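Okay, here's the structure, questions in a sec.
Every protein chain except one is present and positioned as in the full complex.
Labels run A and B following the written order; every chain starts at residue 1.
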Amino acid sequence: MTIFQSILLGFLVVCAISVSFSRNLLNSILIYMSYSLIMSILWVCLESPDLAITEAAVGAGVTSILFFATLKKIQAIRIENEKTAETAQRNGKAETAHE
Amino acid sequence: MGVFEWLRLIAGCLFLLIGLVIFFTEIFGVFHFRYVLNRMHATAMGDTLGISSCMIGLMIFSGWNYTTLKLLLIVVFLWLASPVSSHVLARLEVATNENLGAHCTVYPELKTLEQELACAKPEEADLQQNGQADHAFSTGGETK
Partner (left out) sequence: MLYHNLYITILVILAVMLFPCLIRAVRGPRIADRLVSVNMMGTMVMVMIAILALMLDEGYLVDICLIYAMISFLSVVVLSKVYIGIYEEKRHKAEHPEDETEGGKSDGSF
């Protein structure tokens, strides 16, 4: 049981780091969803179903969609080709639009 | 541990093993394919078959009570919901990907697809080799 929980905790750490290091805001929202996904398993391991349900409902459901809506409102979502175009200009080499 | 108990154990383990094998192929498929539309084949397989075989194994383990009914409800809901989510994802990919034509044939109108399929009936052979992912995707809705 401890092996399983330690793997999940390792997964949480990797999720948290990759959320902060992802350039695209949209990408961090989706990784945040997987973070709360794993958190709800840990709540189930600790035998507390109410916390697991709220974590599942809030984390994957409400918060992510609200983040998405705010991003939409402040027009901060750069769609794919704008992003690659910017990175191409920023580091100056002729990167192909889609690998 | 009577014979019935052993039988139940073996059957449950078999189904769970099948589920795990399907999840393995799903992960291999997601990493093997290069385009999103192909990857969705793999995840759809995991969504429908993988989870239902795992759930059948767990139903066998949990015996005859309300938990089994809930597990059955999950499988039924997922069989209804996962095609819809795959469809919406496919629309998302078609909407956001400009050079979709690079790896699958895009038909702007449905009519051209039907004509091609109608005339493609006799010479079925050449349709097979003319492209890696032969996705005939008709984006009739988004021709703004």
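In the analysis below, contacts are C-beta pairs under 8 Å (C-beta built on N, C-alpha and C of every residue); 3 or more make two chains touch, one makes a residue touch a chain.
Note that the structure is predicted; figures quoted are calculated from it, not measured.
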item: Residue touching the undisplayed chain, where the options are B:L14, B:L58 or B:L113; value: B:L58
item: Residues from chain A at the interface with the omitted partner, ascending; value: 1, 3-4, 7-8, 11, 14-15, 18, 22, 26-27, 30-31, 33-34, 37-38, 40-41, 44-45, 47, 49, 52-53, 56-57, 60-61, 64-65, 68-69, 72, 77, 79-80, 98-99
item: Residues of chain B (touch criterion as defined above) contacting the omitted chain; value: 9, 13, 16, 19-20, 23-24, 26-27, 30-31, 36, 39-40, 43, 46-47, 50-51, 54-55, 58, 61-62, 65-67, 70-71, 73-74, 77-78, 81-82, 84-85, 88-89, 91-93, 95-97, 142, 144
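What we mean here is this: only the chains that are shown with their structure count from here on.
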item: Rounded Å distance between chain A and chain B, as computed from the means of their C-alpha atoms; value: 24
